[in-house]
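A single protein chain has been omitted from the complex, and every remaining protein chain is retained in its original position.
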Amino acid sequence: MSAKLTIAFESAGAPAAAPGSGNRIDSLFEAVEERHRKRRRVVSALLRSVVYLGALLTTVVLLFLVGYILVNGVPYLTPSLFEWEYNSTNVSLMPALVNTLIMAALSLAMAVPVGVGSAIYLVEYAKRGSKFVAVVRTTTETLQGIPSIIYGLFGMLFFVTALHWNLSLLAGACTLAIMVLPVVMRTTEEALLAVPDSYREGGFGLGAGRLRTVFRCVLPSAVPGILGGVILALGRCVGEVAALIFTAGSIAQIPNFAGEGLGALFDSTRTLAVHMYTLASEGLHINETYATAVVLLVMVVLLNLLATFAAKKMNKGGSDA
Amino acid sequence: MSQLHIKEGIARALFVAAAGISILAVALICVFLFANGVPAIAEIGLPEFLFGTTWRPANDIYGIFPMIVGSIYVTAGAIVVGVPTGLLCAIFLSRFASGKVAAFLKPGVELLAGIPSVVYGFFGLVIIVPFIRDTMPGRGLSLLAAAVLLGIMILPTIITVAQSALDAVPKKYYEGALALGADHERSVFRVVVPAAVSGIMAGIVLGVGRAIGETMAVIMVAGNQPIIPESIFAGVRTMTANIVLEMGYAADLHRGALVATGVVLFVFILLITMLFNVIKKRGELK
Partner (left out) sequence: MPNATLERTASAGHAPATYMPHAQGQAADRRMKEKAPADAPAKMGVRGLDLYYKDFQALKGINLEFPKNQVTALIGPSGCGKSTLLKSLNRMNDLVEGCRVEGEITLDGEDAYRSIDVNSLRRRVGMVFQQPNPFPMSVYDNVAFGPRTHGIKNRADLDEIVEQSLRDAAIWDEMKDRLKKNALGFSGGQQQRLCIARALAVRPEVLLMDEATSALDPISTAKIEDLVGELKSKYTVIMVTHNMLQALRVSDKTAFFLLGEMVEAGATDDIFTAPVDPRTADYVAGRFG
C-alpha cells in the first residue's frame, strides 16, 4: 500500500510541498467543510439517538421485568405461602427458603476458606511467574467459564453416583461450592492486591512473620472486598437450578436434622430457585410462581445492595490508606 | 523461633493445598465427564454422534447434530439481540450519561446480572412466548423466544465488560480527536470505541459463553424439539436442554449419550475460554 502511494507521488512530481498544492487543499477544505458540517450534525444526532435508544431499551427491559413480576407476585405473598409444610394444594415456599439458606451456608462454608486461602497463597506467598501459579490461574479461569449444567453433571457423576451420596443436600452443597470457588478466589485476590504494600512492610518491619502480617495487617483491610465476593457467591447459590436438580433433587422438605442428626445431610432437598422452576414447569400454580419469583428477586436485590455497600466500604478504606 | 517456623510452615502448606483444590476440581471434572461420556461416544461412533440428525433414545439412535445447531442458532440470535443493545448501553454509560442517570442505570445493570435464570425463564414464558404466539406464526415456544431472552440475559455481561474497556481508554485520545474539530459523537465512535475494541470483544465472547451454557431459561421458552429448526418461529433444543430434559429418566447408553452431550458442550466452552484469553492477551500487548 505505502509503496503504491510513494510511486503515485513520485509521478506527480517529487516535492509535494509544491507551491500550488497547498492552496488547492486549502480551497478543498473551504469547499467541503461548510457543506459537510450539516451532514455531520445529522449523523451525530443519529448516533446520539441510537446510543440513547440502547440505554433506553436496557432500562425498559429492566423496569418491565422487575415491575411485571412485582405487580403480579406481590398480591400473592400470602401467609399460607410461608407455612412450614409444603403440599400439593398449598405450595408453601417456606421449606425451600430454609433449604436455600442451609444449602448456601454449607457451600459457602466450604468455598470461602478454600477460596480465601488460595487467594492468600497467590498474592502473599507465591513467587511471581511460578508454574504452579500459572496453572492455578488457568484452572480458575476455566472453572469460571464452565456453565452450571456441567457442574450439575459432574456433581451427579461424582458426588451422587461415585461417592454414593445420592441426591442430597451435601452433594448439592459440594457442587455449588466448586461452582462459586472461582468467584470467591477472584474477588479475594483483587481485594488483597488492592491493599498497599506499606501495610505489609509495616508488619514485617515490626518483626512479625508472614502469617501474622497477613492476618493482622493485610486481611482486615481487605475484608469488605472479600465480603463483596462472598455475597456475589451467595447470590449465585440462591439463584442456581441447573447444578442442583441432579445433585440435590427436588424434595420440598427441610432435612430432619433434629431426628437424623448429621445423617440429614444426605436428605434430598429443593432450594427456592428449584422450587420456582418446578412450579413454573408444572404450570398449575401460576400465582404462587409469581410470588416465589418476587421472593427470589427481593433476595437478589438485597444481596446486590449489600455487595455495593461492601464495595463502597472497600473504596473508602483504600482512599484512607 | 522454631515453633514459629512450624506454624508458618503449616500455614503455607494449607494455603498451597487450598490453591491446589481448583486444579483438583478441574481435573476431576474432566476425568468424570470424559470417563462417562467417551465410552458412549465410542459405542455410538463419533461421526454418528456428532453429525447424526436423529435423536431417538427409544431406538438407541443418538445424533446430537440438531442440538449443536440449536445451541449455535440460539447463541447467534442472542448475539444479534444483545450485542448492539449492550454495546450502545455501555457507550451511553461510559461517555454520554450524566452522573444522575448513570447512578440509576449502573445498579440496574448489576441487578439484571444478579437475577436468577429461572426468573428470566419465567419472564420469557409469561411475556415473550405469548407475545410471539399472538403476533407471529408458530406456538411461541421458539428459537426466536430463546434468542430474545438470552439476548436480554447476556446484556449485563456485555455492558459491564464493554463499559470498563471504554472507561479505560485514555482521555488523551478523546481530547486529541476533539482538538482536530471532531464533535463528541465522532470522537467517541471513531477513536474511543476502536481503542476499546479488544475489551469489547472480550465482553462479547464472555456473553457467548454465558449464552451457550445457559440452561434453565432456554428450556422454559425454546420448545425443545430435537430437530433442526426450519424457521426462527420453530422450536429448538440446545445441548444444555438435552441434558436436563432427559437425564432424570435416562439409563445405560442413553445416559452415556447425555453425558457425552455435556462433553461436547464442555469442549465448546473450553474453546471459548481460550478465545477469550487470546483476545485479552492481545489487548494487553497493545
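First chain written, first letter: the chains are A and B, and each begins at residue 1.
By definition in this document, a contact is a pair of C-beta atoms (placed from the backbone, for glycine too) under 8 Å apart; a residue touches a chain by one contact, two chains touch by 3 or more.
Here the structure is a predicted model, which is why all the values come from computation and not from measurement.
S.K.: In the full assembly, spell out which visible chains the left-out chain is touching.
M.R.: A, B
S.K.: Which of B:Gly9, B:Gly45, B:Pro130 or B:Pro194 sits in contact with the chain that's absent?
M.R.: Checking the options B:Gly9, B:Gly45, B:Pro130 or B:Pro194, the one contacting the hidden chain is B:Pro194.
S.K.: Please pick, from B:Val126, B:Ala177, B:Met239 or B:Ile279, the residue that touches the omitted chain in the full complex.
M.R.: Of the listed residues, the one touching the omitted chain is B:Ala177.
S.K.: Could I get the residues of subunit A that touch the absent chain, sorted low to high?
M.R.: 1-3, 5-6, 8-9, 16-17, 21-22, 25-26, 28-29, 32-33, 35-37, 39-40
S.K.: For subunit B, which residues lie in contact with the unshown chain of the complex?
M.R.: Touching the chain left out of view, subunit B contributes residues 170, 172-173, 175-183, 186, 190-191, 194-195, 286.
Throughout what follows, only the chains that are shown with their structure count from here on.
S.K.: Which whole number of Å gives the spacing of the CA centres of subunit A and subunit B?
M.R.: The separation of the two C-alpha centroids amounts to 13 Å.
S.K.: If we count contacts the way the header does, which residues on subunit A are in touch with subunit B in the complex?
M.R.: Spelled out, the residues of subunit A in touch with subunit B are 40, 43-44, 47-48, 50-55, 57-59, 61-62, 64-66, 68-69, 113-118, 120-122, 125-126, 132, 135-136, 139-143, 145-154, 156-158, 162, 178, 181-182, 185, 209-211, 235, 238-242, 245-246, 273, 276-277, 280-281, 286, 289, 293, 296-297, 300-301, 303-304, 308.
S.K.: Considering the complex alone, what residue numbers of subunit B touch subunit A?
M.R.: 4, 7-8, 11-12, 14-23, 25-26, 28-29, 32-33, 36, 84-89, 91-93, 96-97, 101, 105, 107-112, 114-123, 125-127, 152, 155, 159, 183-186, 189, 209-210, 212-216, 220, 240, 243-244, 247-248, 259, 262, 265-266, 269-270, 272-273, 276-277
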